[in-house]
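Note that one protein chain is taken out, while the other chains of the complex remain in position.
Labels run A and B following the written order; every chain starts at residue 1.
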Amino acid sequence: MTDKDKQTNELDDSAPHALFSRVEKNIAYIETALGNSTDLVIRHIQLNKTKCAVLFIDGLVDKHTVQNFLMEALMLEMPKRRVSVTTLYNTIKDASLPIGELEEVKQFKDLFSRLLSGETLLLLDEETSALAASTKGWRDRGVQETNSESVIRGPKEAFTETLRTNTALVRRKIKDPKLRIDGKVIGRVTQTEIAVIYVDGLADESVVEEVHSRLDAIDIDGVLESGYLEEYIEDAHFSPFPTVYYSERPDAIAGGLLEGKVAIITDGTPNVLLVPALFVNFLQSSEDYYQRYDIGTFIRLLRLLSFCVALFMPSLYIAFTTFHQEMIPPSLLISLAAQREGVPFPAFVEALLMEFTFEILREAGVRLPKAVGSAVSIVGALVLGESAVQAGLVSPAMVIVVALTAISSFVFPSYNMAIPIRMLRFLFMILAATFGLYGIILGLIALIIHMCSLKSFGSPYMSPFAPLTTKDQKDVLVRFPHWGLFSRPSTQAKNNQGRTSHSSRGGQS
Amino acid sequence: MGNHTISPRQFMYLVILFTVGSSILIIPTPTAAMAKQDAWLSVLLPVSAGTLIIWFLSTFGRQLENKTFVEAAIFAFGNWFGRLLSFFYLSFIFILGALVLRNIGDFMTTQIMPDTPLQFTHILFLLVVIFGARQGLEVIGRSSEIFIPWIFLLLFFLFFSISPQINLDNLQPILGGGIKPILSSSLTYLGTPLLEMVIFLMVFPYVKEKKKAGRAWILGALIGGLILTLVTLFSVLVMGSDLTALNAYPSYELAKKINLAGFLEGVEIIVAIIWMLTIFFKLVIIYFACSLGTANFLNMEDYRPLLLPTGMGMVVLSIVAYPDVAYFEAFLGETWFLYALTHGMLLPLIIWAGFMIKRAHTESS
Partner (left out) sequence: MWAIIAILIVAGAIFFMEVPKLKKKKQIKDMWYVIILLALATAATLYESTGMETPNPLDFIQSVYAPIRSWFQN
């Protein structure tokens, strides 16, 4: 065990330790606890003959605030005549510091968490409580345009890495006093701030409670991204399907909150979680609501179609060319057979080869810098596609199938719904290669049964199809015009179903 | 046992799927052989008569409250005799399950996958069935809601696209052979699937709103019967009764004849999909009832551990059950109706009587 570890442990053991009365002792304690870190700034000053110290972490505080408001006020506007330490302390606390947020700190544990999250501490000699001024301010990316969920029509802003900015983005969309933001700190070492957001009266209380209890049960040393939380709180750990929705678009999250869902914002990541998440949520984009309802409906149906294409296309190709040639129309069969002539592999190996190639290209494309990315696509499209066909390794039809599959899997607005499709596709290809269509249909039945067995925070994953809710169909595959969307999804907003003022009769059930 | 309850609507869907499953393969051939051009009447006739049977079963089911059939038998007739009766009931379900499994296996290996050994088709199918049964009734009910629209859509597509080839002469003369052949061939439909409905007495305790559920049961059987009537009717209308009787799978032949404007042909696979889906649900219900009944029989806490061993047994039975299709058709024509009658009508009647007496007895004392 290194010295540093020992100290952290000591810190843990003596965690609820009260502050000492001597300022030197306090500073010494803080310095050892932080291991003399270089970013800790300590400024010793004398106020009214009392020894004081101002502490902050360089880089986490807004130096302008510290300089202009805190230091200036302390050094220039102190009482001239000699007063007792308590009076001095109270004057500073109540009167002379022009800082919005000022708190008393009596325990070291509290002191450290404040110091390390960017507050400035003022320690006075002979006083067992310190003052913590909120001077948080660090460089962040700022609210920028979203990269991963771009839209043509609709707001372009995206969440950032800063929790407060993110809650503000949501608050700016929903200016209702019933919007609740509950705070939490998760991660023994990282002390990551979490905010649970919901609209009181819209969200189901039991879901809110469930979210809180699942978050509280998390015991982990660090939370660096919301994915850490997602794996802890999701319902189905052994399912390829995501049961927690995430988005970096404030409008998507606000839309979810209005449907009675609960959002979880994690400090340090722009990806905000939203529960309960149903299967259909992953096929919907917030843009569906901004464009006219007819095109919104059309695009939703298109997405469902491309879901099926992305999942089944290669396996159907394998099944038909290997087992059920008699079901292909004769003219098509002839051209397929002519293409496949000279291809040394069975259709299954051919498909597997191409699918893996595509997956590799895709991963390479995601990781590479933008400049090199185009090179990869040239290599992929020209060298692998074109030359593989010319070399007679794969048939042109197979390239079309793989290309169509690939493009279809990019249609989904949420990236994590493409993941189960990417993985299950290979399973279906194996089924098709061994049992043909029989295997595919049985696989499909098993898939649907599995999806029907999933739940997300109490809501059946396949609702409103199974169990069927006729009232909720207006915003699933088709999108009704906004004046037709008079009620919220009944599985989530149990309390207040009416969206418009004259349709609240369904509520209070 | 767990929290699996289903809504009356889901129950109705399951009844429809159960009625159509495997009967859609079996029914047209023997009815067309016996009743010729009136085959569809010999399906329609027992559909109405079946209402009576189901009315009795659903009334019984409501009186049972939350007891399954096996529990009721043990309650009414005591540990030994009650178990003996339930043993007959369970063996009926088990044998039916094996036969249904063999139906789909036969179809697949003769029509679609000629190179795949029978055992493997059975094992794969049963694995999915076991997976479904393990998830419990609630999930089965929900997935039926997903599949029902597809089945109706495919059926509609089948009827719609074959309609240009209808030849009304194939139905003439109506009642040409008198009423007698219709009556005797309607026994086929009574045997499968109507009398098999007794299996739902294992499921009925888990349906919410019993009164609605009883109506859903009758309605489901009517809708299912109507689908089978239409399938038989269309087979006779398009192919004539002789060809229908000769074919092992007339509805599959029917779909092969689809040719819309020269480009839409070879779509018989949609019929295969309907069959697989309906038979799957029929088998899941049978399988659920069988393992749940066995668990009740043995006083076990959960039926799930029984699923896999039962599956092994069912695969074996489905293979050895009959050597060829001729044997099966003879068995279906001669013995199955009687076998189903004793287990689907007589047995529930006996247990109903015993149950009512016992209940009156316990209430008075």
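To be clear about the criterion, a contact is a pair of C-beta atoms (placed from the backbone, for glycine too) under 8 Å apart; a residue touches a chain by one contact, two chains touch by 3 or more.
Everything quoted here is computed from the prediction, not taken from an experiment.
Contacts of the undisplayed chain with visible chains (whole complex): B. Touch with the chain omitted from the figure is made, among B:183, B:219 or B:317, by B:317. Among the residues B:308, B:325 or B:360, only B:308 touches the chain that is left out of the figure. One chain is missing from the display, and on chain B it is touched by residues 91, 95, 294, 298-302, 305-306, 308-310, 312-313, 315-317, 319-322, 331, 334-335, 338-339.
In this text, only the chains that are shown with their structure count from here on.
For chain B in complex with chain A, the touching residues are 7, 9-10, 108, 112-113, 116, 120-121, 124-125, 128, 131-132, 135, 139-147, 263, 265-266, 268-269, 272-273, 276-277, 280. Put simply, chain A touches chain B in their complex at residues 323-324, 326-329, 435-439, 441-442, 445-446, 448-450, 452-453, 460, 462, 465-468.
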